[in-house]
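Attaching a single structure in structure tokens format; questions to follow.
As you look at this complex, bear in mind that one protein chain is not there, while each of the others sits in place.
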Amino acid sequence: MSYKIAVVGDQETVTGFALAGATYVHIHATREETLAKLSEFFASGEIGLVLITHRIAEELGLDFRWMSRAKRLLPLVLRIPDKTGYVPKVDELREIIRRTVGAGIMVRKEGS
Amino acid sequence: MSANRLIKIELSKLNVHLPERRLSLREALSSAKPQVVARDGSVHTFKREELEFLAGLLPEADRDKLQLPILIALEPKLGRGTARISGEAEAKVVSQVLEKELTAGELLIYRPEVAILRRKLPTTTQYLFLW
Partner (left out) sequence: MTIALAVSPTRMELLKLRQRVGLAQKGHDLLKEKMDALVIEFFEVLRRIQEARTKALEQLSVAHRALSMCFAVVGTLETRQVSREARRELQMEISTHHIMGIAVPAVEVGEVERNVLARGYSIHTTSSVLDGASREFERALKLLIELSELNASAFALARELEKTKRRVNALEYILIPRLREALKFIMMRLDEMERENFIRLKRIKAMLEKRE
């Protein structure tokens, strides 16, 4: 199946990816607007990937995390740095590793 | 007791990702879209570059013998993390990929080797859970 790409970001991010061929774009201004746009993207069925800057994802907080968890396999969601290169200190995947695999297995894996 | 039933259900689900029928390397190579259908109905596709890599490891005559996906059989009674590769052609290929000496027709491999095997043959190997 073919899918299109959506971008949620600041002015620069959106301009850049629009130049690159991303079909749907939303420039973040208010939480309410952006959340509404995101739920539209998630429900659309023709979007395969939503790119969103870390900064905005963080600002949307729990609402966004719940939305991402409740969605189906598609669209994929990827958080990206903005122009300033901002990425949060707590890496989501690292957090998952800590929770699921834990230090025990990591040590055992190296030891085995 | 419901716990009993839950465990049985859990065990029956362990191998639903495996195909009803495996494909020989020759069949896979000659197919335009080399794939197998799993017991849960999902379709599993082999990457052509992997098939060609495997073909390079085997004499022409063995292409009918090698059944895909190659099964990495995990069996608790072998000890945790130990896997069995059954089948002559399968053992031959895996021992070459792992640069491991092949003694009998069957091959036992260990967890770090399983990891290497999965990295080198991601679509043409699959886990099988045995008890």
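Going by the order they are written in, the chains are A and B; count residues from 1 in each one.
FYI, a contact is a pair of C-beta atoms (placed from the backbone, for glycine too) under 8 Å apart; a residue touches a chain by one contact, two chains touch by 3 or more.
Quantities reported herein were computed from a predicted structural model and do not represent experimental measurements.
Participant: With touch defined as in the header, list the contact partners of the absent chain among those displayed.
Facilitator: So, taking every chain into account, the missing one touches A, B.
Participant: In the whole complex, not just what's shown, which of A:F17, A:F41 or A:F64 touches the removed chain?
Facilitator: Checking each option in A:F17, A:F41 or A:F64, the one touching the absent chain turns out to be A:F17.
Participant: Using the touch definition up top, pick the residue from A:A29, A:L73 or A:V90 that touches the left-out chain.
Facilitator: A:L73
Participant: Across the whole complex, list the residues on chain A that are touched by the chain not included here.
Facilitator: Those residues of chain A that touch the unshown chain are 1-5, 11-12, 14-23, 48-49, 51, 73-74, 76-78, 80-81, 83, 85, 93, 96-97, 99-101, 105, 109.
Participant: Going by the touch rule given at the top, which residues of chain B touch the chain that is not shown?
Facilitator: Counting over the whole complex, chain B touches the hidden chain at residues 1, 3-4, 7-8, 10-11, 13-14, 16-17, 38, 40, 42, 44-45, 74-76, 80-81, 111, 114-115, 118-119, 123, 126-127, 129, 131.
As a convention for this text, only the chains that are shown with their structure count from here on.
Participant: So the centre of each chain is just the mean of its C-alpha atoms; given that, what is the distance between chain A and chain B in Å?
Facilitator: Centre separation, chain A to chain B: 35 Å.
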